[in-house]
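Removed: one protein chain of the complex. Kept in place: all other protein chains.
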């Protein structure tokens, strides 16, 4: 009999006892703003009456009840829970002892006591909630509920802070399991990939199967207590050369490459799966571990890179083109007029060049015209190189403006190559006029790149791209 | 490739880089009292240089180095580690903010910040240590190292407090797996039972196999990151009636009972396995889960009890017999003289009765004499009933004097039956003149028993035993 | 390192040695009718040169080569293989010894020798083929190849007979594993269900998922050497009452039933998956084992039945209606005219009643007209009851004419209930004008039903259906 089944058994008995009470409560809490009963029951779950096992069972039955609550009921529940803060008097006394400590050793002990005094009782409740079947997933989802409700509510914020700390301890990367996902994986797990893939939507099971072929790899982190729930996953294509187009990668009709002949691993999609784990990052570790695994398995693979979206480029470009800077070169201006003359119904030839450019990129159809493609390639590529390599986050100077660029740069990657017409989907057009970028993970330079970026704000950029960014 | 293997790979590379440095360090730290290098390296492992992955690898290589240190080296390492306490200035500022908070919400936020300010950097290091292969076991053993070194050292005590809190969070019972151990279990796991069994030593593999027969059960808690290390285990015999003798339970020649015909489950040995988890209790949960499992599997089993040692009885008895109380009845006094007359070489007939009794129990051989057995049975059983049912812990009034009795009473068990000649081993004689006791776990009364004991200091005692305790 | 990997390794080395030769051979054998080389190589794989391990490796490399052959090449290969028959001289001598045996004991020994003499060398080759990775599946598929080629070729027939006997020995039901398949099963296995389901096609993954919900069960037999290939599988719905419609069972929008509240298990699809195992039956065992499993798991389920197609009904009905018998009652004739008057464009009112009936069932659309449904229900149900309960297989008197009926009757099931409009798909219409039947498996009557049917040709039929069949 499994652990989970045992817990289920214990809880089941506990639940049967309280179920009639709870059915009432669930409706009451769902309907009314006040919940004195709920507070009483939370207190009940905290006290040791009947022993620790019984108290935990009471807490577990509270967690089960939470699942049945409607949105308002949950808000009430979370507020009632948040109210179980540390005892102010005890905290005050412990703070005094810290202040009064005369040497480091005394201070160390007083500090430890203060930490204990500060530990709010609600944390014990949260911990007890973990005991129900799927209890860890329950807490992850509860944090998602909380985040959606904070909105300035400091009590909820404090509870959320506690829960985040708890989850961060449990989900420390050293507790996670890296598992490969392939076409032999359980269907219910694969279904979750379909559900969680947000970068390049999985359209149907054939699309999914194509992403799990022998020239592909998919890896995810899992927590031992959530064995069927990926936390984050990465999709990798094994290719010859850095891939310049995501549509080509996802083409169902493309032949499958013998992976032994691949020289490059392209990380083309990374997805976080659990909203309730926001801010507890694994992406960094995932990429580096997968690089390790692949270089062990395939001695011929020398290049590890991404094929990444540039989500902020289009918006930045629009603001640049409506601003005061006059960012285009003479040559570019001429080329834009030429293309405008070719497509009179799209844009008047006599418009200002910035206006022409905005009009051209406004319509995805224009980019199917070969001449437009040719003309816009150097212009947009140059501006995008500048965006990635130079533009800074207005509120965090020294950091790249593009969030994906910032993620990879802070992981020690290098901005390697821009690819025109790399994502011709509507989404790709909306984000970056179809441009995508390869970030290069060179194991020998990751640390140095990271240091330069985080320490001095210097970005690792390939020579080609650096030149492009400087042009004009 | 497994998670652990991946980590091993990453670490291996990291370690190779630092190995030459470390070999030096290990010898230095092992030899000298000062360790500026070590502190520098700990700081190194904390800072984010080269990114979080790199920093963690540095921490991991420190953990690997710790393993190679001798006792003095470890003490130095632990002191250096303990010194990474929270920042006093930051703590002071955060305490002021808490003190200045004007309402509950503000206070909640200020408190959360104070908690963060109080979090000592050494906790991040400890967490990073968990990433090495067998990292969790490493930390458990490190705590055992720490406990052996505290001895008034407040700095080490503070570190130990942190580590205990960390382990308590990770080893919360909701993360543990309950697994059955039987003769199909891996030999390396069974070998650990042999090593950890301290209540009734396992003499050889036949003894072990006998304890895992079809009329026996053995269950243990495991942590997912220590899959080959039991945390605590319990040995159970399925019997007809409550077992009155541990030697009979462990008799290799006793026939194996068809477990379907058993009506009683006797928990005859519970052992904690990890010194580094002292104070993080699971015994309570283990017994109740196993009761649940067994009652599901065997509908005929109605009685769940222990066959427990009484480790404090003999010592208490000695002090009673040398004290002022004159604890024996007239009848008992006569019986003692009669037996003394029978064994003149052991004890002079004209001695005081208390002296006679002490002399008789001083020699295990005496108890092989049938007349002595018969005469001492009612005397010692009566005194032991009094010891268990009435005697209090001098430093914790209301609690049972016997530590094992206190454990089971606080779990809600009842003191059910005393068994004379139940443990005839030397150890059994030394602890309790061979007496053992059955504690009864009646699922319907556990909570109430617990409440009465913990709340009002009232012990649950069977009628028979209560009468015995009152006699005289 | 797994068994399979080891074999792969051994073979790999063997194959590399012969690969250049074989590439030649494959093209030669694929192109020419004669294959002296092939025969030489088969002989090579049989002789013991270099030891048994080497000989087997040679055989294995032949099997690998077979995989690369085109259709003609395979025919040549199979003929060359079939030619390795037993030695006529040795057989003749052994037959003489049997004939000359003077008593039972002598005869027993002579017979055993004759059996050995009769064992054709090709069987040793087939056995050796099993050693390649997926070798058992290879032989199963080779038998499918053979069956498609026999067509009067007695040599191939003899080889096929041997191979069938070999497979029958290996695939004896006592070696098979019964496994449940659900939404947690590997996607590559589920994909095979989609591929092999022939009774009620699985349209897409949502359809598949719906068939694996908590109120469904799917079980399959597997062979240990073909762990990812189902041999036969059955789909079961847990319902309240016997299900009267397959469309309702397969409805994606139908609510999921709490399986604990089901009282009936409906076996609604059974599919053999491996053509190469034709004639080696498991269906019988599968149904009875699943009945056993379900009655253990769900104490409330009392009724085990099928919802089965009636594949021969429509064809039989057509021949009946064009024959001389005048099978309709007066009442039915009237009803047919009434419905013809209602649908003048479909059928002239003045036609003969048999013609009207044929015209009405010729168009699936007619059955959407409520009046037609109502009118045809009693007529077709009565005729179908007769078909199932009375009509005999012309070439095997005493056996039911309908093949599915024969299968279930010989398993001991009872013809229980006819369901009008039970399969409204085009396929259902084509086979049986939408009728389906429930066969009832009553564990207490299975043996008796089987005896009566197999021994005396008496079919178990429910009272209701028996009456229906007798009406008119």
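Just a few scattered comments:
The chains carry the letters A, B and C, assigned in the order they are written, with residues numbered from 1 in each.
In this text, a residue touches a chain if its C-beta (ideal position, glycine included) is under 8 Å from a C-beta of that chain, and two chains touch if they have at least 3 such contacts.
What you are looking at is a predicted structure, and each value in this text was computed from that prediction instead of being measured.
Here is the thing to keep in mind: the chain we left out touches B, C in the whole complex. Of the candidate positions C:224, C:241 or C:398, contact with the unshown chain belongs to C:224. If you put the hidden chain back, the residue from C:46, C:98 or C:369 that touches it is C:98. For the chain missing from the display, the contacting residue among C:135, C:312 or C:327 is C:135, taking the whole complex into account. By the touch definition given at the top, chain C reaches the unshown chain through residues 1, 3, 6-7, 9-10, 48-54, 56, 82, 85-86, 88, 91-92, 95, 98-99, 104-109, 111-112, 114-115, 118, 120, 127-128, 130-131, 135, 153-155, 157-158, 161-162, 165-166, 169-170, 172-179, 224-225, 284-285, 288-289, 292-293, 296-297, 410-412, 446-448, 450-451, 454.
Touch with the hidden chain on the side of chain B covers residues 183-188, 190-191, 204-205, 209.
One rule holds in what follows: only the chains that are shown with their structure count from here on.
Under the stated contact rule, the graph of chain-to-chain touches is a line, running from one end chain to the other without closing. Taking the mean of each chain's C-alpha atoms as its centre, the chain lying closest to the overall protein C-alpha centroid is A. For chain C, the chain with the farthest CA centroid is B.
Between chain A and chain C, two chains of identical sequence, the interface residue sets overlap for the most part, with shared numbers making up over half of the total. Rounded to a whole number, the gap between the C-alpha centres of chain B and chain C is 61 angstrom.
Chain A and chain B, compared by their mean Cα positions, are separated by 42 Å. The geometric centre of chain A is 49 Å away from that of chain C, both derived from CA atoms. Counting only residues that touch two or more partner chains, chain A has none.
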